[in-house]
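Every protein chain except one is present and positioned as in the full complex.
Note that the chains are named A, B and C in the order they appear, and that numbering of residues resets to 1 at the start of each chain.
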Amino acid sequence: MTDYRPAGEDFGARLSFDRGEPGRRAVDVPCWSGDESPLPDAHLLRDSLRLPELSQGELVRYYTALSTRNYGIDSGTYPLGSCTMKFNPKVNDLIASLQGFAEAHPLAPEEDMQGTLRTLLELRDGLAEITGLPAVSLAPAAGAQGEFAGVLMIMAALQDRGELAQRRRILVPDSAHGTNPATAAMAGFQVTQIPTAADGSLDRDTIERELDETVAAVMVTVPNTLGLWERGIEEVAELIHEAGAYLYADGANLNAIMGRIRYGDLGFDVAHLNLHKSFSTPHGGGGPGAGPVCCSEELAPYLPTPILEQGDDGVVRLAAPERSIGRMQQFHGNVGVLLRATAYMRALGLDGLRSVSGQAVLNANYLRVLLHGWYDLPYDRPVLHEVVFSGSRQRREHGVRTYDIAKRLIDHGFHPPTVYFPLIVEEALMIEPTETEPPEAIEALANALIAIAKESAEDPAALHAAPTTAPIGRLDETAAARRPVLRWQPPSP
Amino acid sequence: MTDYRPAGEDFGARLSFDRGEPGRRAVDVPCWSGDESPLPDAHLLRDSLRLPELSQGELVRYYTALSTRNYGIDSGTYPLGSCTMKFNPKVNDLIASLQGFAEAHPLAPEEDMQGTLRTLLELRDGLAEITGLPAVSLAPAAGAQGEFAGVLMIMAALQDRGELAQRRRILVPDSAHGTNPATAAMAGFQVTQIPTAADGSLDRDTIERELDETVAAVMVTVPNTLGLWERGIEEVAELIHEAGAYLYADGANLNAIMGRIRYGDLGFDVAHLNLHKSFSTPHGGGGPGAGPVCCSEELAPYLPTPILEQGDDGVVRLAAPERSIGRMQQFHGNVGVLLRATAYMRALGLDGLRSVSGQAVLNANYLRVLLHGWYDLPYDRPVLHEVVFSGSRQRREHGVRTYDIAKRLIDHGFHPPTVYFPLIVEEALMIEPTETEPPEAIEALANALIAIAKESAEDPAALHAAPTTAPIGRLDETAAARRPVLRWQPPSP
Amino acid sequence: MSSPHPYIPATDADRALMLERIGVETLDSLFHDLPASRRDPAISLPPALTEPELIALLSERATENAAPSRPSFLGAGAYRRSVSSIVAHLTSRSEFVTAYTPYQPEISQGTLQSGFEFQSVVCELTGMDVANVGLYDVASATAEACLMAARATKREAVALLEPMHPGAIDVVQTYARGPALRLDVLDSPEFVSEAHACLVVQQPDFLGTIRDLAPLADAAHARGALLVVVADPFALGLLRAPGDAGADIVTGEGRDLAGGAAYGGPSLGLFAARSQFLRQMPGRIVGRTREVEAGDGREPRTGYVLTLQAREQFIRRERATSNISTAQALIALAFTIAVQALGPQGLRESAELCYQRAHDAARRIAAIPGFDVPERGPWFQEFLVRGPLAAPQLAAESSARGITPGLDVSDRQEPEADEALLFCVTEATPDSHVNALIDALAEIGAEA
Partner (left out) sequence: MSSPHPYIPATDADRALMLERIGVETLDSLFHDLPASRRDPAISLPPALTEPELIALLSERATENAAPSRPSFLGAGAYRRSVSSIVAHLTSRSEFVTAYTPYQPEISQGTLQSGFEFQSVVCELTGMDVANVGLYDVASATAEACLMAARATKREAVALLEPMHPGAIDVVQTYARGPALRLDVLDSPEFVSEAHACLVVQQPDFLGTIRDLAPLADAAHARGALLVVVADPFALGLLRAPGDAGADIVTGEGRDLAGGAAYGGPSLGLFAARSQFLRQMPGRIVGRTREVEAGDGREPRTGYVLTLQAREQFIRRERATSNISTAQALIALAFTIAVQALGPQGLRESAELCYQRAHDAARRIAAIPGFDVPERGPWFQEFLVRGPLAAPQLAAESSARGITPGLDVSDRQEPEADEALLFCVTEATPDSHVNALIDALAEIGAEA
C-alpha cells in the first residue's frame, strides 16, 4: 500500500517496543492441563524479559507499514549491478512451502525424505551440466560461503600434495567482489591483487609475473564485475595449472552465460554459484541464498559435507566425501532455497536458460547504447550482463557525485544501480537490467538517467537534495557509525 | 510498498491492456501430445480475443502497484460506520486455504465432505445460540441476500396462511440501510417508511398507526444505524405479532451485542447476520461475504436450501427444508467465508465474543466523549457500536461539508468514516471504531477530527482541496456518470 | 474481560481509563438501554481455542474431507482449473483483502481500477458492451438477468431452455417469487412466446453440449424476447462470444478460474449486457474519470469511481435495480488476474487443451467393452457415460474403487441421459486420475 501515514510522522522513531501497552498480546498460548512438573531452580531461570506487547492487529499493522517502506523487485526496476535482481517467480515460493517439503526434519531417515533428496539430486545434476564441473555440494548457504568452501578445498588438496606450507598466496583481480579477498584471507591465505588491463580483462603480464610456487590459486569472476568476458581465460588457466595452482571461478555472474559456456570446459577447477542471483530465488532483503560449490574430479573428494549419492536401489542418500573439508552448516544447507532453484531450472530447461543469458546480455547492451555519450564508459566495448558507467564527468564538471545520481533515480521511480563498485572505476554506476525487464523499462531507465545527466548541468542542487519522494530523506551515516545506536533501549525514566 | 512511481505519473491512464506487447505471456500452457480431436465447426468458435499480453513479472508488478493504491484495515484505522472494519485474523485465511477445504467439489458425496460439513454445523449451532433463533441456513452470500431470503420466507409463510394477497406492505424505518427497502421491493412488497423519534428509536406512534392487516412485516435494524438500541423493541414485537405481521432483524450490527442479548429472546421471527462484519471475515474490497439467515421454529420450514442435518449416524448432510423458498445460489453458499467465520467463533468463544461487543461499545463511546462539543451529536446519548455525528455546524458556519471533512481525514492517515448515512442525519459522519482499535488509535482519530474542526474555521480552503497526500486527488464523479466509460477500448487507430 | 484476547488490544488498565473519561462506572452500564430481563442469556458455545489449537483442530477437519488427491470426475457447474500461482500471491495482499467496497476513491484505486479491468475482461470474453463488477454467483446473476429482462420488456414470464443446471433453475425460481414471474422450462426454443421476457440458455449446456447460439437468438428476438446466455467463461476462450451470436445479456460463473471450488463458494457471478440495458443493471459499476481540476495547473490524472449509483439500493432504496451491496470483489480480482495471466493465447490454448483431454478420455472410455459415450452434438469438457450397470450401481462401483465418478443424471428426461453419468475432464485433471478411471471402468466392465 501507499504509506498512508501523514508525511510529517517520524515513523522510525517508534519501534514495536515503543508501541502497545503492557499486557497486550498478539497470540495466545494453550494452557497446560496435565500434571505440573516443577521448574528448574530459580537461578537457572530468567527473571525479566522486555519484548513488545501488542495486539495482533497492531503488530500486523506495524510490519505491514514497514513493508511499505521497502522497495522490491515487484515495485519496479531494480538494476543493482552484480546482484541480478530479476523477477522471482511466485510458483517457486509455492513449491517450497508445500508441507511435505517445508516441515521435513533434517535428521529424518533418508528413506523418508526421497521427495526432497531426489529433487536436490536433479539440481545437483543440472548444476554439474551447466558448469561443466562434475562434482557438486549444495551445502553452502550463500556465495561467500561457497567461496570459502572452494578455497578450503584448494587448501586441503594442497595439504594432501604437501604444498600447503609453501603455497600461501591467492591472486585476486582488483575488480573482484570484496568477498573474494575476504574469503582468501579467512582461509588463511595472503591476497595478491592483480590489476585490470585497459580492455577490462585481467592483466596478463602481472599474472605471469606473480605465478610461482607460492601461489595456491587464482580467483577470477567470470564474466567479471565490469560485465566483461575475461579474454584469454583459457590460456591463463593453462599458465596457472602449469604453475601448480588452482583456478577458482566466482560464478555469481553465471546469469550472463548460462547454457552458453561452462567453467569446467574453460579449465576452472572449482566454482561457486549464487542461486539467489542466477536462479532467481528471492533475495529476502539480504538472504537466504544458496552458494553451491562445483568442482573437478580432482577436487571432488574435498567437497563440503553433505553431498548426494544415489544407490543402486535408486535411493538418494547424504554422504561425506572422502577427504571432505567438513560441514559448512549444522545441517544440509538452505534446502528451501535449493528447492526454489530446482523449480526455476525445471521451468526453463536448457533453451530457457539460454534465453535468460541471451536476453540479459541483450538488455545490458541496449542500455549501454541508449546511454552512450551521456555517461562515461571506461571500458567501451560490448558487455555481457551488466554495464559499468562512470559519473566522473558529472563530478568533475558539475560537482555531482554518483551518489547524488543514484539518489535522484529514486525520485524517478527506480531503485538505484550499484555505485562505487567495482572499485577500479571512478564514480562507478554499475547497472544490471537482467532479462526480466522489458525493453520499455530499459528505455525508461535510460531516459531517467539522461534526464538526470541534463539536470546535473542545469540544477545540480536538485540532485544534492534527492531523494524527495522516498519515505525518508538522506540519512546521516557518519553519525550512525560515530555514536552507534544498535538496539532498542527502554526510555530513561 | 510505498507507491514509488514518480508523483506526476498518470498511472490510471494505462491499464494492463495498454501495457506489454503482442506475444508476451505470463504463464505457459502444457502442450497436448495425444491424438487431436477435431474442433467444433468454425461458426461455433471465437475468432479473436483481446486480452492483455504481459510477461509474468510485468503482470505481478502491475497488480502489486494497484494494491499500493488501496487502503485496507492493515493500513490503518478504518472507522467506516455500519461496516465493522475490524482486524481480520490471518489464521482464518490460513484455515480456509487448507487443501482439504479449498479444493472440495460442491457435488462430492456428503460422506466425503464431513470435515467441511461438521465445521459448518458447528457454525450453524453457534449462530442459533448467539441469535436465540433455532433454525439457520448458511446459504445467503451476503447481508442483502440474507435479507432477501428472510423476506421471501415471510412471504412464503403468509402465502401458506392465505394472507399474502392482503399483506403487501413492509414497514421500514427511515434510518434503515438501503438494502432493507430494496429487498422488500425486490420481494414484491410495498415499503412504508417509519420515522425515527427524537430519541433515535423508531417512532412508536407511527408504527401503531400503520400496523394493520396489510402489513406483512416490519424490518428493524438492531442496534440501529444510529448506533442506538431500539428502545421498546419488545413491546413493538408484541404489537407486530398481534397485528399478524412478522418482525425481521437486520443483524448487520450484531457486533455491538454479541453474547449479550438475542434477537430470538426479543421476539424477532427472522434475522440475517453479516459474518463479514461481526465475524471479521475480510471484506475483500466488496465481498465475498456471508449472510446467514436465522429464524424461529415457525419459519424454519421456509429456510433457503440447503440446510444442514445431522443423522443418527452422526453424518452431516445437506437438506432442503420442507417448504423452502428454494436456493439462493447454484451451490451451497460462500463456504470459504463460513469456514473463516467458524474459526473466528472458535478463537473467541463466548467470553471472547462478549469482550468483542463490550469493547466495541466502549470504543464508540470513548470517541463520542472525545469529540463532544467539536461536532454536533443529533442523538446525544450513550451509543452502542457506532456514533453518528453531524457536520452541519461546520457546513453552516464555514461552508465546509462532511465530504470535505472526510477527504481531509485521509491526509491525517485515516480512512474516512461513512458519510451522509443514515439519511436522517444531516451531513452525517458515522463512525464505528470497532473493538480492534486500541485506545491510542481512537485518541489519534479524535485528535485528527478536532484538528479538522479547527481547520474548518481557520482555513476551509485546505479542506476543500483535500486530500493532497493520497495516490490521487478528488475525482470528477459527475463526468463519470454523465459520459460513462466502463471498459477498456483499443486505442483508435 | 481481564487478560486481553489477541484480537482485542485494550487492557484492563485501558478500559478503566476509558470508562473514567466516559464517566461511567462499568462497561455493563453502557448497555443499560438493553432490556434487563433479556440481558446476558445463557449461551452455549464451544470453548475458545488458542491459535495453535485452532489450527490443529481445523487441519484435522480438513483431512476428514476426501483427499484432494482422490480422482474425481465431477463437473456440473464446478470445474477444476489450472490457476497460476501469481493469482493467490497477488490477491492475498492485505490492501486488497482487508479493504471495504471502494466508497472513498482516492484511497481505493486498487480495487476500483481492478474492477475496471474486470469489467473489460468480462466484456471481451462475452462480446458484450457493459458489465458490472460481479454478483454472487452464476445462478443469482442469471436470476437478476431474468428480473432485468422482465423490467426491460415489461413482460411477466421467463423461458429457460433445457438442459440447464438444476441449481440455476432453482435460484431463478427463488428470485422470481418477488415479481411473481412465471417460469417456463422449455425443451425446445420453439416454445418461446410473446409472453416471455427472455429465453435463457446455458453454453455449453448442462450436459456439456456446445450450443449454436445464433438461431436461439433469432428465435428469442422473433418473439420480442431477450436472449440470456449463461456461459462458462473458460469455454469462451474457445467458443464464439455470445454477444457476436446475438445475446442480449450474458451471465457466467467466475469461481473456477479464480481458483478453488471450496465446496461451492465463494463464487462469482459474471453479468454483462448490451449498452441499452446499462441503467437497468444490478450491481456496482466502475467508471473511468479524471481528477477535478486541482487549480494548480497540473494535468488532471485518470482515476476510477463507482458510477451510475442512482440505480443502487443505498440511493434509490425501494426503487433500486437490485438490493445487492456486498458482492464478490476479491474473487473478481482473482478471476481478472487469472484470465490476464493466461492472456489471449493462453486462454485459447488452455481451452483447447481441456477440449482435447476431455475428448481423449471420452474416446478411451467408449473403447472399453460395455461402455458407451452418447453424444448430443459437439461438446466441450463434459460427456455422458453409460456402462454395463445402471447408473447408481456404476457410480457405486466406481466410488468403491476410490474414484468419484461423474454426476448421476439418469433421472433426467433427455434420452441420452438415460442411465448415464455426466463425466468431466479438464485441462487440470491429472493424467494419473484419467488412467485410474480407465482401469477402474475396465475392471467394472469385465466384472459386469
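Points worth noting:
Keep this in mind: a contact is a pair of C-beta atoms (placed from the backbone, for glycine too) under 8 Å apart; a residue touches a chain by one contact, two chains touch by 3 or more.
Worth saying up front: this structure is predicted, and the values here are computed from it rather than measured.
Note on the undisplayed chain: of the listed residues A:G12, A:P195 or A:G311, the one touching it is A:G12. Checked against the full complex, the one of A:V337, A:L371 or A:A453 touching the unshown chain is A:V337.
Note that of A:S175, A:T221 or A:T418, the residue touching the chain absent from this view is A:T418.
In the full complex, subunit B contacts the hidden chain through residues 1-2, 4, 20-30, 54-58, 60, 64, 89-91, 93-94. Mapped onto subunit C, the interface with the missing chain covers residues 51-52, 55-56, 63, 69, 82, 84-85, 89, 92-94, 427-428, 430.
One rule holds for everything that comes next: only the chains that are shown with their structure count from here on.
The greatest centre-to-centre gap from subunit C, using C-alpha centroids, is found for A.
Per-chain Cα centroids separate subunit B from subunit C by 19 Å. The distance from the centre of subunit A to the centre of subunit B, with each centre set as the mean of the Cα atoms, comes to 47 Å.
Residue positions 24, 56, 60, 64, 67-75, 86-87, 89, 410, 436-438, 470-471 of subunit B each touch two or more of the other chains.
The set of subunit C residues touching two or more other chains comprises 4-5, 7-9, 14, 50-51, 84, 86, 88-89, 94-95, 107.
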